[in-house]
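The complex is shown incomplete by one protein chain, all other protein chains being positioned as in the whole.
Take a look at subunit A:
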Amino acid sequence: MSKAQEHNKAKKYGMVIDLDKCTGCGACMVACMAENNVPFKKDESDKLLSITWMKVYKLTNGKDFPDADICYLPRPCQHCEGQHSGHSPCVSVCPATATDYSTDTGIVSQIYTRCFGCRYCMAACPYHARHFNWWDPVWPAGMEKMLSPDVSVRMRGIVEKCSFCFHRYQRAKDKAYMEDRRELEEHEYQTACTQACPAGAIIFGDLNNPDHEVHKIAQPDPGHHGRPKNPNAFRLLERLGTNPKVYYLSSREWVRKAGDNYLKTEKINKH
């Protein structure tokens, strides 16, 4: 492949989350909120109204002591690709093209100024990764000074979600451009949650790049819409055909099994 072709090769940014390492500390959630100016309410007790671009779920194996086991599962937007490029559940339904799939980066974007709040995309997303701004964002006095200037705040009445910290990608690209480079190093573009995770459970990179960690761990199978070849890796709701770019890793079978729904009579179908 020529150098120019190499440069133009599409990226497919994705994530691997090692559930055996995740302690459920929630640092990813906090880092995400701070990084992306995610608004919060005075009373956050109703979680169905909370905006959580990154949300940590607690899973249990449903067994009693001493066999009881738990697992924490962080859930960002899965940046689904669908069965053909861009046929993500949410992108395909948005009537105003306010959410889009980038074939250059594999990132599902959200264009706040175009969204008019029909919430159809929320109905389409089985991961509850999308959140509606039921209220206008109000920051405690003084806190607005701490907001990131790289990320716009969102008004009431529109939907938002994790962007894989896209502004960081833009920043890294700008820097590379100024240094007369076309390609980014793996470490140059990392999401806030990846950097904040104290256990190193989250890894981020280009799934198309064989040198990147995410590619090495997940071993996406191009013949099967990126399904992981690593036997310990799985994607949430794999069989629905959403084709996500977030891979989970666990050595525990019950955890891998919790990633999907199976009929009682059915054997877990792995690779």
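Rule of thumb we're sticking to: contacts are C-beta pairs under 8 Å (C-beta built on N, C-alpha and C of every residue); 3 or more make two chains touch, one makes a residue touch a chain; residues count from 1.
Rule of thumb we're sticking to: contacts and distances are computed from a predicted model.
*Asks:* Per UniProt, what's the omitted chain called: "Carbohydrate ABC transporter permease", "Short-chain dehydrogenase", "Menaquinone reductase, integral membrane subunit" or "Cell division protein FtsW (Lipid II flippase)"?
*Replies:* Answer from the record: the omitted chain is "Menaquinone reductase, integral membrane subunit".
*Asks:* Among A:94, A:108, A:192 or A:207, single out the residue that touches the unshown chain.
*Replies:* A:94
*Asks:* Just name the one of A:20, A:213 or A:260 that touches the chain not displayed here.
*Replies:* That would be A:260, which touches the missing chain.
*Asks:* So which bits of subunit A touch the chain we can't see?
*Replies:* 46, 48-50, 57, 59, 73, 80, 89, 92-98, 114-120, 122-128, 130-132, 134-136, 156-157, 236-237, 239-242, 257-264, 266
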